[in-house]
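Heads up, one of the protein chains got dropped from this complex, but the rest are sitting where they should.
After this line comes chain A, so read on.
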Amino acid sequence: MSGDMRKSLLLHGGVLVALFTLQFVLPAYHHGNLARIMVLASYAAGYNLLFGYTGLLSLGHALFFAAGLYGMGLAMSQFGAGTGLALGGGVFLGALIGGLVAVLALRTEGVAFMIVTLMFAQAGYLTILYFGAYTRGDEGFVIAQADRVFLGQDLSDPRNRYFFAFTICCVSFVMCLSVVKSQFGKVLVAIRENEERARMLGYDVAKYKLVAVVLSATLSALSGAAYGLLFGYVGASFASVQYSIFPLLWVLLGGAGTVLGPLVGTAFMFYLIDLSSGLTTAYMLIAGVVLVCLTLFAPQGLLGELRRRFWRWLP
């Protein structure tokens, strides 16, 4: 095992251990927040797989998050599915839509890719509003307490909820780390750095990109389904443009193309918005200012800067 590998395992393992231990010391309010952050961070991690490692900037990831959320919620409310089945259904729906979007959107690149994904997500959002009879539109619906029991554990209980969120976060961590370390991940980075060269070297770039989109959509859908399950609410606002911008913001802030970046960015932004929404209703102002400042002064994000200056080994 090389030294860099050991360092990276120590760092990421350390972060996970810290997250695990925090639940025993945090007061109730921050305890709940951290559970939320961990689920949203896995959404950001899913986004990072595509944006940070493959170099594809999507403006429509809310579609995948909402696919997981609604796939899970509707399976319960309309078809009376059990918790495990509903969760699986949400993830499957996300992967399916991911595949569909990938096949179409990957025919374009650059700015056109951004707009096409934005348009698909917008169509998805409007579709949820259109079928308001089932989805209850903007108002959304609540998931019954009885449906929020998974493997015999009541997920509305804060401790179980934290533990489940922690598990999701671990899954996303392990998934990202193994992708990054694998042959597959290295090809993705090669595509990000120079697509033409990767193609010249004989890699089937289109296939790699397709798999990357589906993988990213699946992880986003998993966190969407988990979010609905843990916090008991399914609503159309999670499908709106804002929820496509958030993961971009979190990943840019934390550092695109770093495994820890999404978690750091999500936690940072979550508390920034939490604090500022206490002061003003115009809390999205903070998001705007941070976005502009990031593009101007730190396009690499927090961990990206850290890697550039000190920790060259950071994956």
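We take it that contacts are C-beta pairs under 8 Å (C-beta built on N, C-alpha and C of every residue); 3 or more make two chains touch, one makes a residue touch a chain; residues count from 1.
As a convention for this text, contacts and distances are computed from a predicted model.
For the chain that is left out, the UniProt protein name among "Protein FixA", "Carbon-monoxide dehydrogenase medium subunit", "Isoquinoline 1-oxidoreductase subunit beta" or "Amino acid/amide ABC transporter membrane protein 1, HAAT family" is "Amino acid/amide ABC transporter membrane protein 1, HAAT family".
Looking at A:47, A:120, A:173 or A:270, the residue that reaches the missing chain in the full complex is A:120. Within the whole complex, the absent chain has one touching residue among A:252, A:267 or A:302, and that is A:252.
Panel shows chain A; residues 57, 59, 104-105, 107-108, 110-112, 114-116, 119-120, 122-123, 126-127, 129-130, 245, 248, 252, 280-285, 287-296, 299 of it touch the chain omitted from the view.
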